[in-house]
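Of the protein chains in this complex, all but one are displayed in their positions.
Chain IDs A, B and C follow the sequence of writing; residue 1 opens each chain.
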Amino acid sequence: MKAVFDALEGRFAGRLLGSDFFRGELTFTVAPEDFIEVATFCRDEPSLAFERLDCLVGNHFPGRRAAPFEVTAHLTSVSHTTRLRLKVTLAEGQKMPTATEVWPSANWDERETWEMYGIEFEGHPNLIRLLTTEDFKGFPLRKDFPLRGTVGGRIRTDLKGKI
Amino acid sequence: MSDSAVQFFFLLIKAILWVAVGVGMVPFIIYFERKFAGFFQSRVGPTYAGPWGSLQSFGDMAKLLSKEDLTPDTADKPVFRLAPYILFVPGFLVMALVPFGALGKDIFGYQVDLVIADFDAGVIMFLALGSIAVYGIVFAGWASNNHWSLLGGLRQGAQMISYELSMGLALVGVILVSNSLNFSEIVRGQSGNFWHWYFIPQIVSFAIFFVASIAELNRAPFDLAEAEQELVAGHLTEYSGMRWGLFQFGEYVNMVVMSAVIATLFFGGYKAPFTFLEFVPGFMWLLAKVLFFIFMYMWIRWTLPRYRYNQLMDIGWKIFLPLAIANLAVTAIIVSVV
Amino acid sequence: MGLKDIIKKAAFVEIIQGMSVTGAYFVGPKVTVEYPKEKISVWPRYRGLHALLSDPDTGRLNCCGCHLCATICPSQCIYIETSEGAVDGRKHIDTFDIDLARCIFCGFCEEVCPCAAIVMTPVYELATYDKGDFYLTKEKLLANQVNAHKELIKR
Partner (left out) sequence: MSGSTHDTAHPQQDHVHGAAAKPRPTIEELKARKARTRQRVVGDHETITVSMGPQHPSMHGVYQAVVDLDGEIVVRTRPGIGNLHRGVEKLAEHRTYHQFIPVTDRLDYLSSFAMNHGYCEAVETLMGVEVPARARYIRTIAHELCRLSNHILWLGVHIMDFGAQTFFLICFRDREYILDLFEMLCGARLTHSYCRIGGVSKDLPDEWAHRCLQVADFLPKRLAEYERLIKANRIFLKRAVGIGIFTADDCHAWRITGPTLRSAGVARDLRKDEPYAAYDEVDFEVAVEYNADVYDRFLVRMKEMRESCSIIRQCLENTPDGPYLADDAAHVLPLKKYVLRDAAAMVQDFVHVFKGPQVPKGEVYRAIEVPKGEMGVYIVSDGGPKPQRLHVATPSFYHGQAVPPLFEGEMIADVVGIFGSIDVVLGDTDR
């Protein structure tokens, strides 16, 4: 953990917006425009070697006015058995660069984050709804979205030949 | 009564009986297939309809008859309806060639041949009819106008072409040994105890023929046309009700016929395994052999996984064909020398 | 591939080996339980149909109307209505309904119940022709207590 902290601090000293250590897990907050650079460094630097993106999730904090959205990437190094969390905070409508170039497995994660929170990923190859129906309205995991109700889900006939 | 009238009368009886036995066996073979499938999987199989579930097939038949018969809107309708019949008519025709007793047997003072058609080119006829049956499946695949069905039909066509060849070449070995194309003659050539049967000198032929017959019958491990796990139901995807039932029926009729042909060609047909057992009628021996092969087909089906399409072709062309030719050459040399 | 392998292949060794396994099953004992004719007994902890227990002596419902089960229920399938004013100072249970169509049989209601009132019984045949039968009222739940495990009642 210490090595990871030192390596990242050494490389991106001024640009890391914050770090956190809780229950043995290291979290770094980075700016959205730095995210890809930090992620690529984490993957390619042999002493870090985070080969794998374990998951990429969004989050919504309606209480934080300036930047209510958060995207968290969990990185895993199989060779060093270490984990790292990279966090990006976003304002409503602010775009996030896609991580599909760094880890292909981010594809569905980003689609899910987009459909659930409305966080747009710039450069994503296929940003369409993944789990909900095509005619779904709204972003269901936002805190202001109700738990119960019916949205979309009618049987589509106009999509013939498009899927 | 003139002799020809009597012969015609006997012919009618033979034809009706043979077909009745063949057709009558099918529901029970289907029942046994399901029962044995259960046994092979340490289950008990059907138990409800009739004693030990033996009337299961009739229940199925009633269900299939009462089901709606769907024809897809985009299907090629005449061909779609024709296909099941093409599959099972050749099976019945081959039945006519298989002898179930000696020629010129004395019954009520008349000389009767215990075969429907004592046809001199029987083996050729059998191969020809076998190739026609595949049209049923290819037509079904084409006419359904469904991707899965089309793939199934194509697979079956390709499979049949590659297996007919080695099957035919395997048979040539038997023809050389028996010196005849006539089924009755071939059986007569196997007179004596079971070590006179052709499966011993022609073991390679037998192996090729048996495996190819599984492919021809479209059963696991060569049921590529149907291939439930890959092609949904292959050529059967769009069929429902009794039309689907006819396909199943045709397949089981073909199974009876194919078992009878194998028994005739390699296992002495209606002959008893030992000469002292010949007091049992030949028909019973043939039936026993047919049932044995049907059981083997079931055992294989419920044990083995399925080949892939291109692997099947590989086996057909790269192993069986050279093997059959080699067998043919060796047999030819031995026959001409001895 | 050595000669041994070729011979093995030509003799179908591994296929015969495999067929011997299925052949052994063919003659071996069968494992089928022919369900409606014979039924399997379940273990005492089995989480089947719920039952409400009542005191065997007085016939009074064990339930004290605390709403714990209705609150913990992850699928919110328990509906309880209580009223005050019974003679002995206990709450009176007006309704105690379980919607089986919602229930996921997790057993949490049984686990949190502070007065051993709601238990799960080994009754597992819940299929019915009428959806209404899935709505269990207090009477139905009480009637089911005959199926409850004896140890649960004693406790």
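Here is the rule we use: contacts are C-beta pairs under 8 Å (C-beta built on N, C-alpha and C of every residue); 3 or more make two chains touch, one makes a residue touch a chain.
All of these numbers come straight from a predicted model, not from anything done at the bench.
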Could you tell me which shown chains are touched by the chain that is not displayed? A, B, C
Which parts of chain C are in contact with the chain that was left out? 9, 14-15, 17-18, 20-22, 25, 31, 42-47, 66, 68, 71-72, 74-75, 104-108, 110-116, 120, 155
Tell me, which residues in chain B touch the chain that this view leaves out? 37, 40-43, 147-148, 150-151, 220-221, 223-224, 227-232, 302-311
Tell me where the left-out chain touches chain A, residue by residue. 22-23, 25, 27, 51-55, 57, 59-61, 72, 74, 76-81, 83, 85, 103-105, 107-108, 116, 129-133, 140-141, 143, 145, 147, 163
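Note that only the chains that are shown with their structure count from here on.
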Please give the intersection of the contact partners of chain B with those of chain C. none
Express in whole angstrom the distance between the two chain centres, defined as the mean CA positions of chain A and chain B. 61
Measure off the straight-line distance from the CA centroid of chain A to the CA centroid of chain C, and report it in whole Å. 41
Over in the complex, which chain C residues touch chain B? Could you list them? 15, 18-19, 21-23, 25-32, 34
Applying the document's contact rule, which stretches of chain B touch chain C when the two form their complex? 36, 38-44, 47, 299-300, 302-304
